[in-house]
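I'd like to ask you about the structure that follows.
Shown here: the complex without one of its protein chains, the others still in place.
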Amino acid sequence: MPGIVIVATAEGQGTNPAALELLGGGAGLAKALGCPLEAVLVSGSGTDPAGPAAKLFAGGARRVYSVRHERLGNGSPEAALEALTAACRRAEPRVVLFSADRLGLEVAPRLAHRLGGSMITDAVALEVRDGDVVATRPAFGGKAMEQVAARATPQVVTVKLRALEPAALDESRSGELVEVPVDLDPGVDRVKLVERVEEAAEGPKLETARVVIGGGRGVGGAENFKQLEELARVLGAALGASRAAVDEGWVPASWQIGQTGKAIASDLYIAVGISGASQHTAGISGVKTIVAINTDPEAPIFERAHLGVVGDHKAVVPALTARLKELLGK
Amino acid sequence: MNIVVCLKQIIDYEIPPRAFRIDRQKKKPAMPDASLVIGPFDENALEVALQLREKAGGGRITAVSMGPESAIEALRKALAVTADEAVLLSDPAFSDLDPFGTARVLGAAIKKLGGADLVLTGRQSGDWDAGQVGQLLAEELGAPCVNFAFRAEPGGDGRVRLYKETPGGAEILEAGTPVVATVTNAETNQLRLAKVRDLMAANRKPVPTWSAADLGLDPAALAAGRIEVLDLYVPTYDARCEFVTGETPEDKASALARRLVELKLV
Partner (left out) sequence: MDLSNPMREVYWNITGKNLMYVLLVPVLVAFFRGFYSKYRLWKIGRPTRRRDNWRRRLAGFFRGAVVQEKNFRDRYSGWMHFFIWGGMLVLFIGTANVALDEYLGVPTMEGLFYLYFQSLVLDVFGLLAIVGLAMALYRRYVVRPPRLHRTPQDAVFLGLLLLVLVTGFVIEGLRIAVTEDPWAAWSPVGWAFAAAFRATGMAAETMVGLHRFSWWFHLALAFAWIACVPYTKLTHLVTSPANIYMRSLGPKGRLEPINLETAEFLGASNLRHFTWKQLFDLDACTECGRCQDACPAHATLKPLNPKAVVLDLRDYMHEYGPLYLRRAQDDPWAAPAETPDGRPVPVMVGAVIAEDALWSCTTCRACMEACPVEIEHVPAIMDMRRFLAMDQASMPEGMADAIRSLETRGHPFRGTGGARTDWLQGLDVPVLDLSAGGGTRGAAGGAGADGAGPDADFDVLWWVGCAMAFDERNQKVARSLARVLHRAGVRFAILGNREKCTGDAARRIGHEYLFQTLAGENVATLNQALGNGRPRRIVTACPHCYNTLKHEYPDFGGHYDVVHHTEFIRELVDSGRLKLDGEVRETITFHDPCYLGRYNDVYDAPRKTLKDLSGAEVREIERARESSFCCGGGGALVFVEERIGTRINQTRARQAAETGARTVCTACPFCMTMLADGLKTTSGDEVQALDLAELVDRATAPAGPAAVGAGTGASPGDGSR
């Protein structure tokens, strides 16, 4: 019986964390559609799939299709696509859930094409209506939300991280582990890796970061940016600044966000000590959620912010960092 | 080397949330005065193509856009930065296509052009942001696909060297042709300004329009979409600032941290 298949990747003896979220969300769909919940486990050749598979069983998967190949460990989407196609041909799923990470972003649409199914990306919520998956996803840079129904099967969906409640693990559960032989088409060699360049700079780039923390004149000095750096480390955020802070020489010019600096499009932007002059806000129109921390309740930044704290950042930011460390278990 | 760059004309992505309006019945944005622009990543793709042609010391860049008549402006802009040719794909049957339909049309157009060594698209459109068309186009053309590319250079033996952004840095890849690459932004690929002489020449250049019939596509088959948009709405949380309260700065910080976690923002 065609089921819900979630795509997991092996990480050591477990899986990628998002797999549990997919199992959690997938269980809801399986229940609504009355079909089984299964998983495809992608792993490199050196990995024993039994461990990760056990995690998937514990998370609610009834069957795990394991695809294993040395080419699957190095992030080659061409190889992953071949392997996943093989696995899905075997599983004949009704719904395929990917996490909207690099694997999902790079492979899911092509998989849907190969399987003759439908594709929805970046879902933040899933439901079933009239037997079809209906996903809610942001569009227009988060300025609108759309609800999209899949109308061709298999219904492939990539789901944003943390959109779904992770499945509760029940180690007593077990299931069937099916090894799917992977016979990679020579086509995967059409793209060859020449060199891998590891970025020396720590932290993500401003333009592509999902979380950005920006400091303005109100931060009050170069040394105070250290507090923001600490917060950025906890959140895996990139650091930016308003022109005022750059002007003061507290931070390098490459940090500047705004009309004469960089434009960011992060999911979250925390503006600290930034009043919100249009020079600056010009660069944050693509941000989905803006959080402002400022002593002045009248600061224009609060007109643009979704969440606001009126207070002295010198006290708020370290406390926030500490609290987030606890909550995120870091 | 034949390079095809696919461009989408979209509603200005810089419209701020407070000015963003939609027509919920039509499930479309409703801002008649809004500017129409080229998708930001499509502009990056065009720049990558221009730089590749420079580095290769030659080659032919064809800009292709599927859209209404107005999309010719996007193509003129491509011609102005010295794309060699432009083709507009316009037909009532092409309106409101899902990414599969779009890829089908673009694929047919590229085949009609005689194929391409490298097809470049933006990593996502900048409006609906499905981020699928480039990859689906690769399937249509039976070509491999390199995503998040930010730079292209001529490789050995007629191959293309592509620089791919990865979470940890970058990968340098070499691909045989044909290959599709979806392009992301980087410091090096902001679209250049046009020289005025080229701008004026671009206005005089003919831009052919191809319809479904020209591409040998069946409108009915295209219309059968694989997805259906049920609703489009403006989320309400954008409306006003929610002030986090507390007695002390520490209280406020704790409350903010909780809200961030509740809202799945961190």
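We call the chains A and B, going by the order they appear; numbering starts again at 1 in every chain.
By definition in this document, a residue touches a chain if its C-beta (ideal position, glycine included) is under 8 Å from a C-beta of that chain, and two chains touch if they have at least 3 such contacts.
All values reported here derive from a predicted model rather than from experimental measurement.
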{"item": "Of B:Glu14, B:Glu153, B:Glu228 or B:Glu242, the one touching the omitted chain in the full complex", "value": "B:Glu14"}
{"item": "Residue of A:Gly24, A:Gly73, A:Gly236 or A:Pro300 touching the missing chain in the full complex", "value": "A:Pro300"}
{"item": "Missing-partner contacts on subunit B, residue numbers", "value": "12-16, 18-19, 33-37, 77, 192-197, 199-200"}
{"item": "Sites on subunit A contacted by the missing partner chain, in the whole complex", "value": "216-218, 242-245, 247, 253, 256, 258-261, 263, 273-283, 285, 294-296, 298-301"}
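Note that only the chains that are shown with their structure count from here on.
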{"item": "Separation of subunit A from subunit B, taking each centre as the mean of its C-alpha atoms, in whole Å", "value": "21"}
{"item": "Subunit B residues within the subunit A interface of the complex", "value": "11, 13-17, 20, 22, 27, 29, 99-100, 103, 126-132, 135-136, 138-140, 143-147, 161, 165-176, 179, 184-186, 225-235, 237-238, 241-244, 248-250, 252-254, 256-261, 263-266"}
{"item": "Subunit A - residues contacting subunit B, complex", "value": "75, 77-78, 102, 105-106, 109-110, 112-114, 117-122, 129, 134, 138-152, 162-163, 187-188, 190-199, 207-208, 211, 235, 267-268, 285-286, 289, 291-293, 302-303, 305-312, 315-320, 322-324, 327-328"}
